Structures are given as structure tokens and as C-alpha cells.
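Complex shown without one protein chain; remaining protein chains in place.
Now for chain A:
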Amino acid sequence: MLKANNKLGIIFFPAFDWAISPTHPERQERLLYTQDQLREEGIFDIEGVEEYKPDVADIEDVERVHFCFPDVNSVTTRSHRISAGGAMKAADLVMTGERDCAFAMVRPPGHHAMKVVHGSRGFCNINIEAVMIEHIRETYGHKRVAIVDTDCHHGDGTQDVYWHDPDTLFISLHQDGRTLYPGSGFPQELGGPKARGRNINIPLPPNTSDEGFLMAMERVVMPILEDFKPDLVVNSAGQDNHFSDPITNMNFSARGYAALNEMLKPDIAVLEGGYSIQGALPYVNLGICLAMAGVDYSHVREPNYNPDQIKQDDQTTAYIEELCRQLPKLYFDPPAFDPKGDSRQGVISGNQFIRHKQIYYDTDGINEVQQESLTLCDKCRGLYKVETRADSGPLCLGVEIPIDACPDCKSKGYQLVEDGLIKGGYRYVQLINRKDKDYVRYGF
């Protein structure tokens, strides 16, 4: 009988009763064939591989991360909270040492969900990796975490959530934003003034195949991880880079995904996108499970796999080689923040970093405008404030006192909330105080 080198926990939550709409790519059928494949392979009979039930994320688990307006219940369903709870369960298994690593195969996904949530973007409502990571930090102490996002789409939500966090390294490999939703994820997006170089984007050209992905992993991701020395590595494991995916244009294979995970050795993988539900997901998910468990995956192959047909051309290879030469510098020696630059990247005025954003929630058809600001403090990572309005809805306020807040920033945070309530004209106000685990919302 097979024995795993690493004790792997698998959390499976296919949300068989939840869909955006009956024919939407993110629908009930999505993990059906993956479940069939895993069962038919007998993967849970491998010694060392165990299946677990997901937990359910509480309102507080979400409020620790997001500013949800009007509130968490309005922007999530039970499925969203089980999906996040599945990721939390994966984290608990690893953090308590019950498992060496864990893979949360859950839906709906989360990596397009930003710090502020008014609805669904790119099929995502809440950021399940972020909910998981902040659950880890709240429960097991502060950790340095590296998130490697291997979904074909730029993980713009995760980028946004961790934009100002120097202890979270976010690396996103994705199809170049000039050719795919959400249209972001360029190398110059490096993180806020307090976290420069902690956000690394690797935009790959369409039709990149195994060779290009593994080259970027080897030459960019792995050296950066080695330097960052994270306590935990998380793979935000979207599978829509697959050559058969209907909504993207990449040429990654199941074996490529497995090899990537063998190299990355994530402590926790969390499923994100992937919409080739018959031709890719069963094989890619199987490959990742085997790679994480340290079991031979060389017999995993898609029915229509033909490496020659999907091989990237020389021009693509040359382009990626050049990317691999330039990108590491952005982490190891990031250019200083330009305080008077592009206002979408943010400007500095006095001791305030200020950024204006317009966000479109494509799934729900909502337009949001927001202004975020960060107090640039010498003693902590700074007080975060966001004013936001969805379409012509009411103005809302979010304030976050960071986990390492100095007394000054902390009292300023409470002051901001009080001022906001008295004279701000905000319909909803939410406070996230990570330092004292105090999560409060006003306005019902």
C-alpha cells in the first residue's frame, strides 16, 4: 500500500448546493469530477493522507480581515464562510502539527476579494486565504507568511489586503494583465511605502507552458522565498493556467502544477479558480495532492495531454527569461516609493499616504470609489483608514489599528472612529483593532 512522505490533510468542500448562476463557470458541478477522481484513485487510503471536514468561519473571522459593507451577512452566504472555514481548518491541521501540510479544496474562491467588500468580484466575496492567515496570527501568534498565488488571474484582492503589511510576502504569477481580467498585476505594483518589495507580480505572456512557469518559480519565486524566510508558505492554488481552461489562455499542465508544488512545498494550499472542470481539475488537483504528500505523480496526465502541442515558443521563453532577470531586483532592491507619483499608486502628503481607488465588482455589477490613507509612523506600521462608497450608496468608514500599533496610532484610531460617528456622515463604520482583538461595527 502507498505511504505518503508528508502527512497531508485534505479538506473537501465542493459546495454542491451553491452557484452564482446555473451556467456560471463557478457552479455546483465544478468540483464534482475532482471528487470522483480522488475517490476512484483511492487517495484517502494512502497511509498519511486524511480527509477532514471544513470549519465554518465566524463573522468575527471575516471582520478581522475585511471591511464588509453594510455587514458580513449581506455580502456572504454560508458557503462563503464554509469555504473560508475550510482554509482555516487546513491551517489548524498544520499549525497544531496534526498534518505536515494541507490542501483546502473548497469553493467559492476568494483571491479577488479586497480589503473592502461591497459584493462579489471575479466570483469572490471574501478573501479565504486572508481570513485563514489572520486566523493563524490571531490563534498561533504573529507569523511571517508568504503567499504564492498560482491562479491565472492576478490576485488583486490579496495584493490589496496585504499592500501595507511588511510581514506578508505576496507573489502572484498570472497571465499578463493586458490580456486578462482583472487587468492589474504589473511589476511596478510593489506594495505600500511601509512594505515595498513585499508585493511581487510576475505577469507571464499568454501561452506560457510548463517550462515558463517552472523557470519563473526557480529563478524568481524560490530565491525570494529563501531570503524572506517565511514561517509559512501558502499556495493560492488557482488551476486556470491549464491549457484546457475555457476563460484563460495559458498552457500549464497537471504535471506542471504538481512539479510547481513539489518545488514550492507549501504548508497550506487553498484552491482558487480553475474552470476546466472535466479536462483539468480532476488531474491538476490529484497532481497537487500527490506532490504535497510526497507521492509519485508521474502517471498523472490529462486525457488530451500532448506536450508538443502546448509547448511555448522561443519568443515566449526569451521574454520570460528577461522577466526572470529583472524581477528579483524588485524584491532585493526595490526602488524607493515616489511620494509625488501616480495617485492610483498613492501619494504622500505630510505624514499621510493617500490613495484613490475605483473598483468594479464585475460579478455583482457594483462600482466603488474609495480613499485609503495610512499614517506613516516610525513606531509601527501605521493606522489605516478607508472611506468608501458603492455606486450612489452611503459613505462608509473603515479604520484598522495594526497588530503592532504604537499607543499613539491606537488612540488615534479610536479617535477617528469617534469623530466619524459624531460628524463624519458615515452610514456604517467599522473598526478593526488587531492589537487588542477588538472588532466593532456601528450603524444598523
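Note that in this section a contact is a pair of C-beta atoms (placed from the backbone, for glycine too) under 8 Å apart; a residue touches a chain by one contact, two chains touch by 3 or more; residues count from 1.
Definition applied: contacts and distances are computed from a predicted model.
Hidden chain, UniProt protein name from the list "Hydantoinase/oxoprolinase family protein", "Putative Zn-dependent peptidase", "Nucleoside recognition" or "Ferredoxin": "Hydantoinase/oxoprolinase family protein". Annotation: of A:K229, A:H299, A:K340 or A:K423, A:H299 touches the absent chain (contact as defined above). Take chain A: the residues that touch the chain left off the picture are 1-2, 16, 22-23, 27-29, 32-33, 36-37, 39-43, 45, 53, 278, 282-283, 286, 290, 295-296, 298-303.
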